[in-house]
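Of the protein chains in this complex, all but one are displayed in their positions.
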């Protein structure tokens, strides 16, 4: 049976469920020579703040087993430069444009979102709430339900655009945060951002990254991401955009079954710039093999009460 | 210069800093034909509860990229059987014996610890506070400072043995938990236990593990473990036993520099039963290369103000 | 008598594609050649865990053993790419193999798919011991996958019974048909079986009440030596159901000691 990759995240339709993850795909043109942007489900740009952020000292990346640590520190040129230099390219790229928004206070988040209101060609906003909250001494907005709710509420009042909130995995109960932001009007949940980690540079007897700790991404964190998507899917009614270590169509299917409606690919693009297109090419065969004719048919298939979870299990039935 | 591997964790001395991690080394004899227990710094046995625990349905393990998910579910025969069947072997194994203690209520933890009081040949107790707390509806004791402190306080009053508390990484602020248990008399911190994750069995459209979610271990989590050790080391004054993905002498050195006084090796033993001995063999050369004559010399070397962290960094200085 | 467990590198002396995606490796491994049929090895492949594989052949005289496996994922794909003379790092022999069959009781070996190899090892080891008739029933998806049929044929007088899902060789259906007929002829017989879990469940069910039914099971493993409690299956304990470790208490269990539900 023919497979149709069209996907929707709430009211927003995508040609397919595979998007580029924020921070790993710049503002679009950088990968232009290597990736056909028009084939992607969407592109989430690097986090944008009201004024330029300098980011952290180098080294900013460090390879780990099946993973990557980064401490870019959210360097970006600020929303003005973004609107002037980057949006025009993105508008004509033929893909959905998701603007990742960052701020150090609630006001800063609102500033970015309000500035973007006058700009066309933006399909969704993705609130990165893993930023240091300067008013609360550096804890992040994503760290507790109250602050996550507060920033969502404030931003919600500034825009009618689809509003996605991106969860930090560095909390005891991500689903609780998801519920809190859903109540404030979030249209979707992005999960997950990077997991805080570090590496030691033995030779120099110091943390390997200039920013000391960094965010862990890549296949190493896929099990953590799947668990969080699965937990969040049982807690909220809004769609989920899943990410963390995706590099194959089978990985996408895992996220769909765990409850995601669409996915993003980040770190894998560094090794294989064409990987998103490869995945999109492979998805129809993968879905057929799993008896599905669309991504939507698999969404949440592994959730309790949905799949064969209560199925009789015999001794030794590991297959 | 000659390297001396002798290590101390508080008042407890070890012949070397490398111990077997709880749950991956059974109760000692299982690996007997393949591992010379007398060469290990110590052995942490599988978690022991007051009465037998059945554990979770299979499958109980699932491989992930550079990692392993397990949902053993703390199956164990209970403290009575442990004292009768396993302790006699461990007593004569010629290594330090650390008994990992589990319970579903504070009373259960105390029951195990009290029962062990009359037994000789136990060098330390390791409190696994990642157990489901039945009185609090399944949340774990390790999830907040109050409960972690309460269980530590109660157990502390039952024993004068060295008391190590093993942290769960699945919280926003592991260092806060460490501080709380230090205040209640913990003698050391073990960090980390496994990270909650999951995998999907695409063929059966269900979570791959019988226990639905599982604990992620192996090299995938090493960056997370190092980060937590580094954070805890700055927060407490008691020693830390580091673990998570260790499989080489260099890995051990990373944990030492991050602030651990000793380490445990878990998942790596499955692929290479001899890996702990290999690491112990390699440690002298590794330490010499790092200009150290003992593990203690490296402990905390990468902590702020200790290493070359404030060192001048020039553009491009990535080496 | 089972050999001592060890971890060691053994050379591949011979490699053969026995069916589509099915490879047999012969190792020069005197320490393993003291294994009991039904025991297995834990083979190092890249990644976090080893891979459990049963012995397809055990020849104490030449000091050689065989491992026959189906390529189903990354680990077995890697194994299938090893060349002759390269070394495999192996822990083994592991687990509890089949008990020696009783000499005077009809013996039936029932294998399904990649469950066939350990039964060949059992037949080879004990073919002279059993004086009663020996029957072999092999089942597979299609004719291509009825592996080791010629090997069995050389060691037994009776014709090998074959079933395939699609009827492309032998009779169409599963091993349970021929096994039911065998049972009615030999109510006092003994059975060794190995294959996919649903097949073993069918065998256990069909032969309920019959003694001497031994099944070789599979389960996802961690350590392979009994330490991690990963590989459990449900067995009958003194005080109700109780977990058994496939790696240590099995992989061969008496059908009666397992709970199939």
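Order of writing sets the labels: A, B and C. Residues in every chain begin at 1.
Operating definition for what follows: a contact is a pair of C-beta atoms (placed from the backbone, for glycine too) under 8 Å apart; a residue touches a chain by one contact, two chains touch by 3 or more.
Source: prediction; values computed, not measured.
Q: Tell me which of A:49, A:70, A:111 or A:261 is the one touching the absent chain.
A: Of these options, the touching residue for the absent chain is A:70.
Q: Which one touches the absent chain: A:10, A:58 or A:132?
A: Looking across A:10, A:58 or A:132, the contact with the absent chain belongs to A:58.
Q: On chain A, where is the contact patch with the chain that was removed from view?
A: So the residues of chain A touching the missing chain come out as 23-26, 30-31, 33-34, 46, 54-55, 58-64, 66-68, 70, 72, 75, 218, 267, 269-274.
Definition applied: only the chains that are shown with their structure count from here on.
Q: Average the CA atoms of each chain to get its centre, and name the chain whose centre is farthest from that of chain B.
A: Farthest from chain B by mean C-alpha position: C.
Q: Comparing chain centres built from Cα atoms against the global Cα centre, which chain wins on proximity?
A: Closest chain centre to the overall C-alpha centroid: B.
Q: What whole-number Å value describes the gap between the mean CA coordinates of chain A and chain B?
A: Centre separation, chain A to chain B: 32 Å.
Q: Using mean CA coordinates as chain centres, what's the gap between chain A and chain C in Å?
A: Comparing mean C-alpha positions, chain C is 46 Å from chain A.
Q: Report, in whole Å, the distance between the mean C-alpha point of chain B and the mean C-alpha point of chain C.
A: 37
Q: Among the residues of chain B, which ones contact at least 2 other chains?
A: In chain B, 58-59, 64, 66-67, 218 touch at least two other chains.
Q: Where does chain C touch two or more other chains at once, residue-wise?
A: 219-220, 233
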